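The other protein chains are all here in position, but one chain of the complex has been omitted.
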Amino acid sequence: MTIRVIWITLTYLSDDTKSSSLIRYAIRIGGVAGDGLQSTGSLLQKYFNRLGYYVVGHPGTQSTIRGGHVWQHVEISSQEIFSFDRPLNFLIALSEETLEVHLRDMKENSYVLINADKVKIEKFHQELIQRKIKVLSFPLSKLSREIDVKRAVLANTIAIGALITLLGIPMEGYIDTLRKRFGGREKLLDMNLKALDLGKTYLRENYLDAFVSVTPATLEGMKAIVISGNEMIALGATASGLKFLAQYPITPASSILTYLSNKASRYGIVVRQAEDELAAITMCIGAAYTGVRVMTASSGPGISLMSEAFGYAGMTETPIVIVDSMRAGPSTGIPTKMEQADLYSIMFMSHGEAPRAILAPRSIKEAFDVTVKAFNIADKYQLPVVILSDFALSEQTASIDEFELDVEINRGKIWTKATDEHPKYKRYELTEDGISPRAFPGTKDAEYILVGAEHDEDSHSLSGNRAGLPESWDLREKMFKKRFRKMELLRDEMDGPELYGVKNADYTVLCWGSTQGAVREAIDGLNQENSTSWNMLSFVDLFPFPFEKFLPFIKNIKTSIMFEVNYTGQLENLIHHHTDWKPTHSIRPLHGETPTPSSITLEITELLNQEENQ
Amino acid sequence: MTIRVIWITLTYLSDDTKSSSLIRYAIRIGGVAGDGLQSTGSLLQKYFNRLGYYVVGHPGTQSTIRGGHVWQHVEISSQEIFSFDRPLNFLIALSEETLEVHLRDMKENSYVLINADKVKIEKFHQELIQRKIKVLSFPLSKLSREIDVKRAVLANTIAIGALITLLGIPMEGYIDTLRKRFGGREKLLDMNLKALDLGKTYLRENYLDAFVSVTPATLEGMKAIVISGNEMIALGATASGLKFLAQYPITPASSILTYLSNKASRYGIVVRQAEDELAAITMCIGAAYTGVRVMTASSGPGISLMSEAFGYAGMTETPIVIVDSMRAGPSTGIPTKMEQADLYSIMFMSHGEAPRAILAPRSIKEAFDVTVKAFNIADKYQLPVVILSDFALSEQTASIDEFELDVEINRGKIWTKATDEHPKYKRYELTEDGISPRAFPGTKDAEYILVGAEHDEDSHSLSGNRAGLPESWDLREKMFKKRFRKMELLRDEMDGPELYGVKNADYTVLCWGSTQGAVREAIDGLNQENSTSWNMLSFVDLFPFPFEKFLPFIKNIKTSIMFEVNYTGQLENLIHHHTDWKPTHSIRPLHGETPTPSSITLEITELLNQEENQ
Amino acid sequence: MTETKKKINIKLFKGSVKPNWCPGCGDYGLLSATTKVLAQMGYEPHNTLIISGIGCSSSFPHWTTAYGIHMLHGRALPAAMGAKMVNPSLNVVVVGGDGDGYGIGAGHFIHAARRNLDVTYLVMNNQIYGLTLGQSSPSSQIGHITLTTPEGVDERPINPIALALGAGASFVARGFTGDTKHLAGLVQQAFEHTGFSFIDVLSPCVTFNKLNTYDWFRERVYKLDDENHDSTDIGQAFVRGQEWGERIPLGIYYQSKMFALHQTDPTSRDRIPINEPLGFKKQNISYESVFNDFK
Partner (left out) sequence: MTETKKKINIKLFKGSVKPNWCPGCGDYGLLSATTKVLAQMGYEPHNTLIISGIGCSSSFPHWTTAYGIHMLHGRALPAAMGAKMVNPSLNVVVVGGDGDGYGIGAGHFIHAARRNLDVTYLVMNNQIYGLTLGQSSPSSQIGHITLTTPEGVDERPINPIALALGAGASFVARGFTGDTKHLAGLVQQAFEHTGFSFIDVLSPCVTFNKLNTYDWFRERVYKLDDENHDSTDIGQAFVRGQEWGERIPLGIYYQSKMFALHQTDPTSRDRIPINEPLGFKKQNISYESVFNDFK
């Protein structure tokens, strides 16, 4: 077997070879589904957050409930980090497959803690020695059975006990984290505390000199939260005044439903699990018509099912917010892998031509603001707004400082009674800006029928007795122009790309959405290691595309690389459509794994090497 | 009321002012839904066809069963015609609204036959005199009651009797047509014959000198057929070996289902009306997997519902043919009006990126060949193929010479047993051209599971236990490239645009799909009337777009006008995407009516006038 | 409804646009019955919401003065669910055809019924696709020769009563537009029912269904009330629901009392969401409590 590498360990990405104290430390636990890795990963992140480290986490899941191979990555740093990275300082291998898959990611001088009861280390010996990786062999199954025969997951806690001991950082925080987690369940807590201790003792007894120094945490403990992209979107929606969520479960959008179901009553949101996605979006349309802010979330297959109703929302100018958490497609694809391939399908979703907006948050942090913006755009411009997340952004976690939850809410034009400006209510009044007042059931003198057929200002249909009559020719033109007038107005409100790094760099990397953090770190590395200079242009607001805000950047771009995770180069095409501009190079990884600073650096390096060799 | 005109009567479009005999003659009947206009229109067309005239027909329908305003246009010529046109020689007004709507279309010296029992002519008097339009006032309701009190539709036959008499052409043909139509139903036939005679007598008695001379028919009678676009597609599908049609009714695709339901047993096709479009397309996928050629047809709303399964067909490389008969959208839109706005939504239908092909027949005649090509492409390249028709093409009728029904059928690579080339069956064998052999249930040693998840050569899923494993990184890349390799191969097979007219014309009009006939006639007219020269480039094969076949034309294009019936300029964008080329001007009518030579000429003239005035 | 003595304007819900249904279409019967009952029961257009799918029958909302959603084909019920759950104070009426409700919308019908969503669902069942000009529908009878079934329908039709009972609807009835007085009575009882009330309304299509005509029905229909039917017994109801052909029962097959969905939903059971303040701060939710979950 030739080992295919899709990332590299670049020394500039961490400083382990330079100083004796590590600024950044990457931990991964690998095992089989059912090993409780996500839960352990979450505890670990909360613990480090409690200590005041910057934290990021990434889940490596499969569409498998038990068995298979899954992993959880947790990375900490005393300086702000923007992405998880593949190279590892510490690997917990609960299964042999973990070594087969992740050994390639290990750094020099890193540690691997194996469950000796399950992992045969012999065949990796050679490589481990060669690559200076130290093995901590723990009989985890046996040790956990000693505490409780039926709780194999205690193995994880034992390993964590060893890890914390190895790092020489205080154990108390972890105990607090466990205490919070298990609430009143004393017995469970107790077993876990024993496990922690066992891990510590076993390490000290067997690996006396094993020790790693990480630089101390720099943040005030407990001031930040550890949160996933989906949860951040859910918070943003609640802050925006969400009152109705209808959703059908699907990876990786499900956790929005899960989180909000559990907060429904408290946050004042009607949360209903629909019978399918067709129902989910049409429930939203019904609720939005009635006057509340609504949201649904899904991923590819479910989004595709919403297509017809999506067009209805555009045509009827009904504000709805839709989260598309993109996964590797097409069709069922690989549900637990990220991809950025739904941009065009959403730009052109549903037959005919109807308005819409698309925003792609570039980080978990930004997901909150983008969600708030999505709701305001939906109401102001009366159209469906899609938040393009993806598996990585939705399911990754990061530590974020607490932030303001009170946001500006703009519900747009609403008619409640006759005014000078709008004496008589007309749902689709032909206004200059294309935006007409909405009115909600319960309002007197505004009764009207929402209709997906072409219509006049009073929302009377032009598809029946008035189809083909001369009056309809004009009306249709006017209504079409009105709907698209809104789009031009909205385009002005779209944010242009953000420049990171020096203005006149030799190389510019362009990206959008969730890859921003990894590209940014790759840029930093390249700037450090190379004689060349690098910068990044990252996009968040995608449609209607704010091309005028991109134009000024063009003159400063020398060699450019468009980085996006799809086959056809979707943002590249969108930019080209508006500006005729094309990047010098494109990198479009297809392997399915979330891009990381080192994978991106490898791809860029290979690309430039190829160029040179030509 | 200012009368909005969206077409003009241009003298060069017919020769009525130049000679005493008309080469081309346009008839329209207007009334309310339920007046039986489509049936009368159909009889009339068959009659003229029987005489040896070229015939086209166009229905002006509404989503209304009774009442409202509907019309039927029938146009004949002794020279080949490619489109119906708005200007009229003869109007039968069964309702007053008919005059309100269609009077503007009447030519000088034309005739209007009114049902005097329903139409008050007074308010139109002035205009009729001014525009030299002659009125034939028939008490049609009274006359029809004289034959049978309950059959108001006899009014139509009376009017036809008068029309035929006015034109001085033989009545026998119409009697034969009626006889065929009513088969053994002698009483009905009898009443109609009486009605015909009554029309003749009433005209002769009251309008002694009313007479119009049309040039004699030039074709051999009864050699051509009168057929709609939808029927032509149905014939093409049957000729291609269609064995399964699943469809859900929707305007304007329904008549494919109707026609084939009635031929199912005779043509050996399983035809099932599905419970919805999601079922229709998935039934097709099930049948296609089993080994037969399949088709479904729909329009916007139904097509949108097929989105998820469409991606599944692309991912699983399942050949299916889908007819999208486009209607005015978005959403419910105006179901009985044409539009060309689904090109992009189909290019990007369904999340993620999957192969597909799109063909847009430019005439009823071409619809047969395009359908045959669609089936062959589907099987050869194993992907979904969309035939983009529209309301006009689907529901219009034209006379077409009988043609060869036996066609070349290419079912692509099929594995039936072990061969040297393919000793072991692998559904997704990674071949050089990207095309792998299919095998059907019933075949031994080829058993495999079709799956919408990413998969390996044996169709084993990579979404479960193999997700994220290094072997999957490679496989995903290879499978993606394989699927898109097919697209590049297919691109070579796509026909480039067709040039009509002189090579180096001053003006080039570009168009696609059903508007081709009308554009062609507009070009002819412009060439005749103007000092400038005009040609046309019309596209039929749209996706994967054969841009290399378009490139050679560019250098000869001087001033260009892109004509398409949508808001965003879809083909224009597609061309620009591949070639950076943009037309000088674009015309994108939004009024909803089917473009005709005179409406296009008006739009072009206005455009050029505007240019001049700037 | 507060002022009990308010004079009732029986035409309050009659819209100004004339229906474009064929003269004689059964749907007129339901339209007049429904608008009358709405007025009589003291509803007002601004707090009434009528939702439909697509079809001749689904144009119904346009001929009234109430708020309305002319939804997509088959999706009226989910839209109604969204509306009702955020504003339970609205009277939500869902109308449509057999193709819309029993064909493309069958799944939503099942789910709305089992959830006991508090809406009244009136299906104008003409056993044909009217608007698309006469194809067979999922409720067309075996043997019926339609545009798409030259040899007659060969699929057994949906039995709406049996289906609704099987789905767990809490009010299942059948009316006939040839007897609008009886029909109006049913509609009123449906409005009075809390939970999912469903009426299969036999509504002849005079244009495309030449088989199931007014006369055809008149010869067959009878009233459950006249035959001592116990509408609390679901077994009996199901057996009656099997009747068709010779004798067709009209009236309430089954009715039971249970909580409606908005009465159990954690949020709408004790407030009207549409009237609630927006965001954390206005809802008095402390930031601390929000952030604490993530620590």
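The chains carry the letters A, B and C, assigned in the order they are written, with residues numbered from 1 in each.
Going forward, contacts are C-beta pairs under 8 Å (C-beta built on N, C-alpha and C of every residue); 3 or more make two chains touch, one makes a residue touch a chain.
Bear in mind that the values here come from a model prediction, so they are computed numbers and not experimental data.
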{"item": "Missing chain: touched chains present in the view", "value": "A, B, C"}
{"item": "Of B:24, B:104, B:194 or B:272, the residue in touch with the unshown chain", "value": "B:272"}
{"item": "Full-complex contact with the absent chain, from B:182, B:289 or B:547", "value": "B:289"}
{"item": "Residue among B:129, B:405 or B:554 touching the omitted chain", "value": "B:405"}
{"item": "Contact residue for the chain not shown (choose from B:227, B:250 or B:435)", "value": "B:227"}
{"item": "Interface with the unshown chain - residue positions in chain A", "value": "34, 63-68, 248-251, 254, 257-258, 261-262, 264-265, 271, 273, 275-277, 301, 331-332"}
{"item": "Interface with the unshown chain - residue positions in chain C", "value": "103-108, 110-111, 114-116, 138, 150-151, 154-159, 162-168, 234-235, 238-239, 242, 258, 261, 264-266"}
{"item": "Where the missing chain touches chain B, by residue", "value": "46, 49-50, 180, 222, 225-227, 231, 235, 238-241, 243-244, 246, 264-272, 274-276, 278-280, 282-294, 308-309, 312, 402, 405-407, 409, 440-453, 460-461, 464-465"}
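Going forward, only the chains that are shown with their structure count from here on.
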{"item": "Whole-Å gap between the CA centroids of chain B and chain C", "value": "38"}
{"item": "Rounded Å distance, chain A centre to chain B centre (Cα mean)", "value": "45"}
{"item": "Chain A-chain C separation of Cα centroids, rounded to whole Å", "value": "42"}
{"item": "Residues of chain A engaged with two or more neighbouring chains", "value": "278, 308, 312, 451-453, 464-465"}
{"item": "Where chain C touches two or more other chains, by residue", "value": "20, 72"}
